[in-house]
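Left out: one protein chain. Kept in place: all the others.
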Amino acid sequence: MATRTMVLLPVLLSIVLLSVSTATTALTQDFCVADLLRGGDTPAGYICRPPATVTAADFYNGGLAKPGILIEPFNTSLASAFVKQYPALNGLGISASRVDILPGGVVPLHTHPAGTELLYVLEGTMKAGFISSNSNKVYTKVLSKGDLYLFPQGLLHFQYNTGDTTAVGFAAYSSPDPGLQILDSALFGNNLPTPDVVKGTFLAEAEVRKLKARFGGSG
Amino acid sequence: MATRTMVLLPVLLSIVLLSVSTATTALTQDFCVADLLRGGDTPAGYICRPPATVTAADFYNGGLAKPGILIEPFNTSLASAFVKQYPALNGLGISASRVDILPGGVVPLHTHPAGTELLYVLEGTMKAGFISSNSNKVYTKVLSKGDLYLFPQGLLHFQYNTGDTTAVGFAAYSSPDPGLQILDSALFGNNLPTPDVVKGTFLAEAEVRKLKARFGGSG
Amino acid sequence: MATRTMVLLPVLLSIVLLSVSTATTALTQDFCVADLLRGGDTPAGYICRPPATVTAADFYNGGLAKPGILIEPFNTSLASAFVKQYPALNGLGISASRVDILPGGVVPLHTHPAGTELLYVLEGTMKAGFISSNSNKVYTKVLSKGDLYLFPQGLLHFQYNTGDTTAVGFAAYSSPDPGLQILDSALFGNNLPTPDVVKGTFLAEAEVRKLKARFGGSG
Amino acid sequence: MATRTMVLLPVLLSIVLLSVSTATTALTQDFCVADLLRGGDTPAGYICRPPATVTAADFYNGGLAKPGILIEPFNTSLASAFVKQYPALNGLGISASRVDILPGGVVPLHTHPAGTELLYVLEGTMKAGFISSNSNKVYTKVLSKGDLYLFPQGLLHFQYNTGDTTAVGFAAYSSPDPGLQILDSALFGNNLPTPDVVKGTFLAEAEVRKLKARFGGSG
Amino acid sequence: MATRTMVLLPVLLSIVLLSVSTATTALTQDFCVADLLRGGDTPAGYICRPPATVTAADFYNGGLAKPGILIEPFNTSLASAFVKQYPALNGLGISASRVDILPGGVVPLHTHPAGTELLYVLEGTMKAGFISSNSNKVYTKVLSKGDLYLFPQGLLHFQYNTGDTTAVGFAAYSSPDPGLQILDSALFGNNLPTPDVVKGTFLAEAEVRKLKARFGGSG
Partner (left out) sequence: MATRTMVLLPVLLSIVLLSVSTATTALTQDFCVADLLRGGDTPAGYICRPPATVTAADFYNGGLAKPGILIEPFNTSLASAFVKQYPALNGLGISASRVDILPGGVVPLHTHPAGTELLYVLEGTMKAGFISSNSNKVYTKVLSKGDLYLFPQGLLHFQYNTGDTTAVGFAAYSSPDPGLQILDSALFGNNLPTPDVVKGTFLAEAEVRKLKARFGGSG
């Protein structure tokens, strides 16, 4: 009888495995949910949790259902679903975030060193733009609900609200951990000495000191 | 005077280039907008359009602002922003689509052979699930507005509307061209002979013939 | 005398290393034999065993010298030499398996989510085919001893014996762990509820229940 | 009626495409069969042939069904199914070859600069080995029919027949074009001046001249 | 006689090739020298020149033998050996440049969107630093002749001369075309409207206008 002697493949593969190596783990690469507690990062992502401990809940993330925490100088809320907030993304080449830009608000000039951003406008209107490195050419566009815009990897870009209501954007990235380098934070939010900032930017010293005060920098 | 003799870097680079190779093109890899008309695909994507012909409009796509064309048996509309619809995605590792699932509708079992899908629910409720290849284990979850769910690359997955209103999803993919293999179309929508389908699936012949009729297949 | 003062390079490199970091390991990337017992998988493969413990035996695998275990409903034996059975493959982008298809037997419709398959026919004759995702077009061919056939990554494919003797195939894959998702097992061999299978495939409920009984599924 | 209004997805995608870009090509990345006549190689492989011109015959290759041409000094026949002989492999990360080593014959020391080799013994017995770069350690093993052995990418390796009958091996590679640098041909089969070979190898000049005569070199 | 019937492998491979496809090109992937005149860029690099036209001169570049053209506001000369100046680098994952920083000179804050930089100091002393995106932490060091320093991909970094003589650096990059986005040029050297720069940086409008005048911007 076929059904009595039938051996399903996954069972078979386990048997073969045990006879070869007595391995106590049976990891898979269908997915590699990051083991953030164990703390092993590698150039290709985190060490995986054992698949047997992974459930459907790991593939779910509710962090973008509402606005993130407001960031004052920018009048914008940011919520991220990168690998550290959403460990199932580990190794899978994708992540997301949500920005809620209040009227007058801005997502200031920044780069994602490790990923391209694809922006989808959920509500409101915003101006979005990036600057090419090759030619310094500027590519800007005013976007409305339902529009997509693209920011190629590593290039300076920005968005700001052009309307009277909150503008909301959903952004997907081509990496589980695209990184985020905000220009103001990098220049004015650390202890890089003011003379070094002046030297590296040609900004006036007074301007640098004023913005260091605003963004929490020292030196 | 500094400003008089200043030479900007992009200009410089062009000069150096010309003296070395008299090249008439000055391509860049900030981006590589696909030249679909020229028709040169490669394993890494399409040949790029000359950057001088690229404008901000190329980075914009409005195709997901409203539902795509309704696909009848599924009661679902699909609109895609893959590289063929959105050439600026070429080489950048990301793309998107929008599904509008009517009440009772379904996105039937399918795979994306070349990409992971990250789904963001824009409206309504839907059940989503995928099946691991390693263990045949099923990972399903009912999702509401604002929820994210993840379908790892190449695995069979589905969604269906669990509510009384249209459920809308925005999906991002980890490839500019993730592919789409719908199980019903692959089995029943082509000229694969019925005996071969029976042989390869253990479905009853009558069932195969019935579904071939429904999905436009022959043989 | 040259031979007396000669210092061989590998020794040299170790000396330099020790003076810099007092590292107690001297790993190499000539190879990275998977440490399956330690159990650290990452998105790029397993953690390596210390090279000093690796011998020629690790690069050898005898598991494909004879047929694997018979899988009843398919009348086919499968033996795999993937990374879990052959840890030296880790990180090297290749693996293999052997199928022995009895007369009347089949390798039913399945995908390898993470690898392309290159099939070499060792004995007998078989019909092989795959279905493109782009166009649903079917590519089939009857193969004899010595023939090669190709199944691109992630696409549904199958083989069945067309002769009176056992057909044997050796398959190489473009990944140390290509995965294997057998359609019947994914649809009918787990606890995915019957209504969900019906919804996702448009198969008749009775057909689903019949095959769930055959392939060990529930729900 | 569902069947009357049903629109299949591939058709749909074409419609969407045409409305966006009037593209006359509808390329796919299910596969990218190399267009060798057009002659466009890139760092990722050749330009693809238009998918509409691709048939099942492209995925088939019969070149390894019998021994290749005999190479005299080695007493070994080699037949290759690399991308130039088997254009469907383009971009898919795999290829194959067949060696028939006559009694007394050898596959002399060589490297594959761009791929790992997985060897499967089809007939006879052979000794196989490679040399690690890190430690100069030698990994050798005598193999029989059905055995697998692994040669990691870029490392010097060899095989020779240890029996009285022809030994046959099927080799798979982790690249569609792994390359082949035979040590004797590189040192003695070109116009690299004898003094340079002596300088670079510490071989005696007479030995170099003798082997240059044997392998067709000059200088 | 062995030498009379000997067939060298490269000849053999050509014969096999011709019998299979009558291809008129016999390209290789030992290297892929960019065909800049033909102008075909792809996401993985340029289309290759036919190997038969490639000579030793293509692998040579003399452009870094002396300082490049002086860039005034920075008091620094830059010479680049990227793929456009050195087509043999195409597809090979590496490139280089040379900076000669006059006393008081600077390589101002910039990023390489597509590559890591490894700097080797040839002459003089310079302060070098980069800013992490994760924590805004600053990593700076004063370097002398013979020192190496590393700037990870995509992060803002700078160098300036700390001595009384010209400081010279040789930089290698992990890409044949790492890109170069100079902060001052991106912010102040194009037609990005002043209000947008103010909005995106929180700099004072007067400061922006002053620097736009200095770096050739408008708007």
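Each chain carries a letter (A, B, C, D and E) given by its place in the written order, and its residues are counted from 1.
Here is the rule we go by: a residue touches a chain if its C-beta (ideal position, glycine included) is under 8 Å from a C-beta of that chain, and two chains touch if they have at least 3 such contacts.
What you see is a predicted model; the values in this text were computed from it and never measured.
Although one chain is omitted from the display, it touches the following shown chains in the full assembly: A, C, D, E. Of the listed residues D:65, D:102 or D:192, the one in contact with the hidden chain in the full complex is D:192.
When the full complex is taken into account, the listed residue touching the unshown chain is A:215, out of A:31, A:130 or A:215. For the options A:29, A:80, A:116 or A:133, the residue in contact with the chain missing from this view is A:80.
Hidden from this view is one chain, which touches chain C at 2-3, 5-10, 12-13, 15-17, 20-30, 32, 40, 42-48, 50, 90-92.
Of the residues in chain E, those that touch the hidden partner chain are 8, 10, 26, 28, 30-31, 51, 55-57, 59-66, 81, 86, 88-89, 92-96, 115-116, 118, 120, 122, 129-130, 132-136, 139-141, 143-153, 155, 170, 172-175. By the touch criterion stated above, the residues of chain A touching the omitted chain are 36-37, 39-44, 46-47, 63, 68-73, 78-80, 84-87, 113-114, 177, 179-180, 182, 185, 189, 213-216.
By our rule, only the chains that are shown with their structure count from here on.
Looking at which positions face the partner, chain A and chain C present mostly different ones, since fewer than half of the interface numbers are shared. In terms of their C-alpha centroids, the spacing between chain B and chain E amounts to 33 Å.
In terms of their C-alpha centroids, the spacing between chain A and chain D amounts to 40 Å.
Residue positions 8, 10, 26, 28, 30, 40, 42-44, 46-47, 63, 73, 92, 113-114, 129, 133-134, 136, 140, 152-153, 155, 179-180, 185, 189, 214-215 of chain B each touch two or more of the other chains.
Checking each pair of chains for touch leaves A-B, A-C, A-E, B-C, B-D, B-E, C-D, D-E.
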